[in-house]
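Removed from the display is one protein chain of the complex; every other protein chain stays in position.
The block that comes next holds chain A.
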Amino acid sequence: MARLNKETLLDWYRQMVLIREFEETCQQLYNEKRITGVYLHLYSGHEAVGVGAIANMEIGKDHIITAYRDHGIALALGVDPNRVMAEMMGRVDGVSGGKGGSMHLASLNHHFWGGYAIVGGHLPLASGIALEAKYNETGAFVICFVGDGATNNGYFHEAVNIAGVWDLPVIWIIENNGFGMGTETSRAAGNPILHERANSYGVKDLGRVDGQDVMAMYEKVNEAAQHVWSGGGSAMIEAITYRYRGHGVSDKQYDTRFSEELEEWKQNKDPITVFRRQLEEKYKDIGSELDDIEAAQREIVAKSVEFAENSPFPDTLEQLYANVYVEES
């Protein structure tokens, strides 16, 4: 377990604020048509889930994979915000060279195996990555984030089942934000208590956790890590969270459709506010330190926009055809 000293906790705070600032800036840039395209799925509201889970990883050793709602994951892992922002804008300095865009961030150094846009498609990949860890006895585990909506397609069943059969070291974290696009979890799942599915596959069911509380999130995923380290195979957690923005930037009706519920979450369960309160209780007079962190993150995000906009667009035939195949092996 990491040492939960002040430095660590401040770092979590920093990560959460960075993510929020980055996401809200992306929304703004999209409105201004400085980020283009049809898809941009923001992580605002989910920060504690990603940050609390990743805090258990030994970065560069353990593995991580997620869906298209991937900016927060990249940032929490420590991927350079400049290069993440450049990818948002399709520039050559983007983490995927401008080919992937917002939904397909990745970083080999961080063992971040990417964001994937086909719902559920990354789940068997998680099992495969875990197979390597077991095969080579690296002692690493895989964190796989799964949307509540993604638990309803065949990929979920097949990927989790095989991880159960082979005792693969995967921590399945269901990010239950209540919706798959506009469909409430209860209208899409025969049994909406999603973590219970673990039992059907011989996977450890670790129940639900408050995904707005980064401390709780950290501890729950730590429990999962202990299980995986003990050789018990895969474990499943259901984190209850909320999505502050529409499904994606093109979902403009969201705020009005769910306004009351949305306000309730923002007012009373905001992960950053909750954590700030916890920190202020624990460390008197920490307020100005937290304010400094916030100002610094705003600065970092502003710089990332500048960096991205100074990076050229790829626009040659050579760039278009690069990496269709591995060219040298």
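Just so we're on the same page, a contact is a pair of C-beta atoms (placed from the backbone, for glycine too) under 8 Å apart; a residue touches a chain by one contact, two chains touch by 3 or more; residues count from 1.
As a convention for this text, contacts and distances are computed from a predicted model.
Of the names listed as "Carbohydrate ABC transporter permease", "Phosphate-binding protein", "Alpha-ketoacid dehydrogenase subunit beta" or "Glycolate oxidase subunit GlcE", the one that matches the UniProt record for the absent chain is "Alpha-ketoacid dehydrogenase subunit beta".
Note on the undisplayed chain: of the listed residues A:45, A:81, A:98 or A:211, the one touching it is A:98. Considering the full assembly, A:150 is the residue among A:9, A:76, A:150 or A:236 that touches the omitted chain. Only one of the listed residues, A:4, A:108, A:165 or A:181, touches the absent chain: A:181. With the whole complex as reference, residues 36-39, 90-91, 96, 98-101, 103-104, 116-121, 149-150, 152-155, 180-183, 187-189, 313-315, 317, 319-321, 324 of chain A touch the missing chain.
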